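What you see is the complex with one protein chain gone and the rest in place.
Up next is chain A:
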Amino acid sequence: MHKHFWQKITIILFLALIFLTGCKNNSSKITIVGSSAMQLLAEQAGNDYRLTHPSSNIVVQGGGSGTGLSQVQAGAVEIGTSDVFAETQPGINAQKLRDYRVAVVGIVPIVNKSTGVKNLSMTQLRQIFTGKITNWKQVGGKNETITVINRSKGSGTRSSFESIVLPGVKPIRSQEQDSNGTVKKIVNTTPGTISYISLPYAHDKNIQKLSIDHVKATNSNITTNKWPLWCYEHMYTKGKPNKRTAAFIKYMLGKKVQEDLIPKIGYLSIKEMKVVRDSQNKVVKVGN
């Protein structure tokens, strides 16, 4: 019986060894790590890609924009994904990275329905997030204390929001939540709360989407930058990508992903954008 036991153990170890080395030797593997918004997109695109390229092996992981950028800089993965420009991240040498913008995601402020507010000016929004306005009646709503729920520090959504709504000023210290889903749930159930989430998550009757200066968060307003709260979904490679990686990136920027998959998920195709934004938030019209 003992003999059998040891034999089994040896066989298992041996198989594990083969399995592990098998992974290591597989040069066709493309690992994509980083922003959770990109994870969703890359996973589905990777699955479709496998149908036409059976020999490909695409592994997609989350971990956050910071992880994506530092992993790709270290050369640990082929593609690092990020919601923020590599230039804005300290500790990242953006010159060594190649930037591929794959999609655009809108961000929209949301409030609990009890507040009775549907529109804010950009200044009011800034004053709420810096703690200068503390009651909803100051902006035409009910007499109710404002509870700000921010997003996790350093997350892509927060960086984009702060760079556009709060340039140069600091938000008040407040609750922070990680994921779009949790934020939505909290805003839905807690009176007086305000937060912001990715546009695809905001299609929910239980929460109130805000318009800013009477502009609504719609796809067409984003493409012209009339609605300024949006961010790119970046894919970064370290220097020139290898052949297989380049082929996959080409597929991501190609017709199938850009015209079918991206709108299906609720993001905007990069091709639709009529403006270009750089890492300093300068917006230029395409073609100028």
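Miscellaneous remarks
Following the convention adopted for this analysis, a residue touches a chain if its C-beta (ideal position, glycine included) is under 8 Å from a C-beta of that chain, and two chains touch if they have at least 3 such contacts; residues count from 1.
To be clear about the criterion, contacts and distances are computed from a predicted model.
Taken from the listed names "Phosphate transport system permease protein", "Alpha-amylase", "Peptidoglycan recognition protein family domain-containing protein" or "OsmC family protein", the protein name that UniProt assigns to the chain not shown is "Phosphate transport system permease protein".
Only one of A:N57, A:T130 or A:S174 touches the chain withheld from this view, namely A:S174.
Shown as candidates are A:A45, A:I92 or A:I207; the residue that touches the absent chain is A:I92. Only one of A:G140, A:G154 or A:G254 touches the chain withheld from this view, namely A:G154.
From the set A:T182, A:T224 or A:N242, the residue in touch with the chain omitted from the display is A:T182, counting the whole complex.
Contact with the chain that does not appear here is found for just one residue of A:G46, A:G64, A:G141 or A:P228, A:G64. Taking the whole complex into account, chain A touches the unshown chain at residues 62-67, 69-70, 74, 89-92, 147, 152-155, 173-178, 182, 185-186, 189-190, 193.
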